[in-house]
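FYI, not all chains are in this one, though none of them got moved.
Labels run A and B following the written order; every chain starts at residue 1.
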Amino acid sequence: MQVKTAQFEGPLDLLLQLIEDQQLDVSTLALAHVTEQFLSHVKSLQEKNPLNLADFLVIAAKLLVIKSKSLLPNLDLGIEDEETAFDLTTQLLTYKKFKEAAKYLKNLDARRKQSWGREVDFTDRITFYPDPDITATLLAQSLSRVAAELKEIVRLPKEVMKEVVSISDKIAHIQKLISDKLETSLSSLIKDTKSKTEVIVTFLALLELTKQRIVSLEQTEHFADIVIKKTIHGQA
Amino acid sequence: MDKLKSQILSILFVASKPVSLTELQDVLEVTEEAIKQSVAELIAGNQTAGIIILAHNNKLQLASNPDNSPAVKKFLSLELREKLTDAALETLAIVLYKQPISKAEIENIRGVNSQYSIRHLLIRGLIEKIPSPSDKRMQLYKTTLEFMQHLGIKDMKELPDFEELTKNIEIPQAPTS
């Protein structure tokens, strides 16, 4: 399935669209169902719109919790993560409500009925009447506050970028690890991760490798660690 | 027309910007109640009047009737204001129904960084910033009288209730644990 980046306002919009395309109601079951499509979109987003990637990764993390619960029902994630899954359904429905409200405003906008104030120039009223408290120093202070705010706007994209770990780098890293060890486990992979984002990216990379049948995931028994194995060629 | 209503209209006519109820009270030396009463009566006449009175967040402004949009557009030979993008409409809908609201809350609902949509709406004058009453360093957003002008809203009461508008979408109760 090919998803275009531009047509979505964000991760929630994409999720909603994926669920509605399958004619499902918003539920944890539906979310688990569209997880893979969502993740493949996130991967394509990396090149097209890296600025929004962080927002998509936050939702991807929640979806992975939901998906792993649906695959391994006995998986104990602790109460906090279980709530995450439920929160996502609520968040999505709340978002859907505001999308409905936005649709209403869009219809108002489409009527093209607008009103205007008076466009008078008040030439006849111009009188030199300065505020006695205003000095050059005060104006300079006001301007340096503006300068500080402008810096924020320019800095924001860089901050977001720093937060995001490159997915392809991570995939390469795991591939190398696997060829080195042939077998490794999920817990050893995420042992050295420094941030939540990195854990998510690791999951994403694994999922991608599984799909490409480069590795296989095995869980020998419930509650056991997930074992990652390099697929022997032609035997996937 | 009674004296107070006539005075309110005269003041709004000469004002170079939206006028607050407090300003009117100071100038006309009447109670807030009396002003609100007169304004409500004036707004009741908005439907067909050529000049209507817009009221929102305790501010007032006169404007041409949006139903006369084609005639005004032709007379001024101007272009209508540009249509809003979906991202801007989404952000605007959230501000409209949750105002006053912070950037963090907007982003929490949309699930996406909304810095640029907020900036776009601020520059177009459809929303405005106010300092939060509880924390002066925090900014909150509200819709403006320009918002009414852009969408041709004569009275904020015309807008449907949020619950009414979204009654088909049900949010399940949190499971008991």
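Throughout what follows, a contact is a pair of C-beta atoms (placed from the backbone, for glycine too) under 8 Å apart; a residue touches a chain by one contact, two chains touch by 3 or more.
Values in this document were obtained by computation on a predicted structure and should not be read as measured data.
A.B. asks: Across the entire complex represented in this structure file, what number of copies corresponds to each chain label?
C.D. replies: A x1, B x2
Please note the rule applied: only the chains that are shown with their structure count from here on.
A.B. asks: Could you tell me the distance, in whole angstrom, between the mean C-alpha positions of chain A and chain B?
C.D. replies: 32
A.B. asks: Please name which positions on chain A make contact with chain B in the complex.
C.D. replies: Contacts found on chain A: 9-13, 51-52, 54-55, 58-59, 79, 86, 89-91, 93-102, 104-106, 108-119, 122, 153, 156, 160.
A.B. asks: Which bits of chain B are touching chain A when the two form their complex?
C.D. replies: It comes out as residues 13, 16, 52, 54, 61-67, 69, 72, 76, 80-81, 83-84, 86-87, 89-90, 92-94, 96-97, 109-113, 115, 119, 148-153, 160, 162, 165-166, 168-172, 174-175, 177.
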